[in-house]
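One protein chain is absent from this view; the other protein chains keep their places.
Coming up: chain A.
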Amino acid sequence: MEHPVQIAGLTYAYGEGALRREVLRDVELRVAPGEIVILTGPSGSGKTTLLTLAGALRAVQSGSCRVLGRELAGAREGERVALRRRIGFIFQNHNLLGFLTARQNVAMALELDGDTTEAGRLERAGRILAAVGLEEHADKLPAHLSGGQRQRVAVARALVGRPGLILADEPTAALDRASGQEVVHLLRDLARSRGAAILLVTHDPRILDVADRIVAMEDGRVVANAGESAATTGGRAAAADQHGL
């Protein structure tokens, strides 16, 4: 099975001419199916840039970036938009639409799929909200939820479309310790049960334990790739399959 993320020789620079600054240099990264990879590194080391490239939010400049079987180098805008529909994004802020209920916010992720019906979308949204423990809050507006609850809605929204890959950038930064833990564990369990791979950027040492593998970056390069071996990833993937029920 092809890896959801296969990045090789990826180089990226902001600015042009004299202002040009390389922030990614010859990056190499693979994420196996069902694998949870945490990306760490000092501020400015290029983690977010790498995530936006893998998430098809930015055009690739040079190198190869294959995501969910699609080569993003040279991909057109329309192809990138289509690919984003198969990726679940979780941001530092929940970014929920304030005028929609939790259920409607989650259903928004399914409205991109022409094979769903309104009733089906709301039903699936309700089920995944129950899975993140928000059954009773499904019809509340985000303003009436706590920070941790909102981020759980965001997790539900990212996962409801059964994405093959989940990208998260500091998803716990805006949360207290307990809700942060809760959110990442939910994220891990849900992703595992569905076999989705996760690439997660964090500075938060308290959540490193959810990772199958930790990748460290520094100054635009991957410097440490702790624990990457066929055995580990294979083992984890198998464990995920059993978990998957």
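Keep this in mind: contacts are C-beta pairs under 8 Å (C-beta built on N, C-alpha and C of every residue); 3 or more make two chains touch, one makes a residue touch a chain; residues count from 1.
Basically, contacts and distances are computed from a predicted model.
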{"item": "Absent chain [UniProt protein name; select from \"2Fe-2S ferredoxin\", \"Cytochrome bc1 complex Rieske iron-sulfur subunit\", \"RsbT antagonist protein RsbS\" or \"Putative ABC transport system permease protein\"]", "value": "\"Putative ABC transport system permease protein\""}
{"item": "Residue among A:A8, A:A130 or A:L208 touching the omitted chain", "value": "A:A130"}
{"item": "Residue among A:G41, A:G63, A:G148 or A:P163 touching the omitted chain", "value": "A:P163"}
{"item": "Absent chain, residues of chain A that touch it", "value": "48, 51-52, 55, 57-58, 78, 81-87, 89, 91-93, 95-100, 104, 108-109, 111-115, 127-128, 130-131, 133, 157, 161-164, 169, 186, 189-190, 193-196, 201, 244-245"}
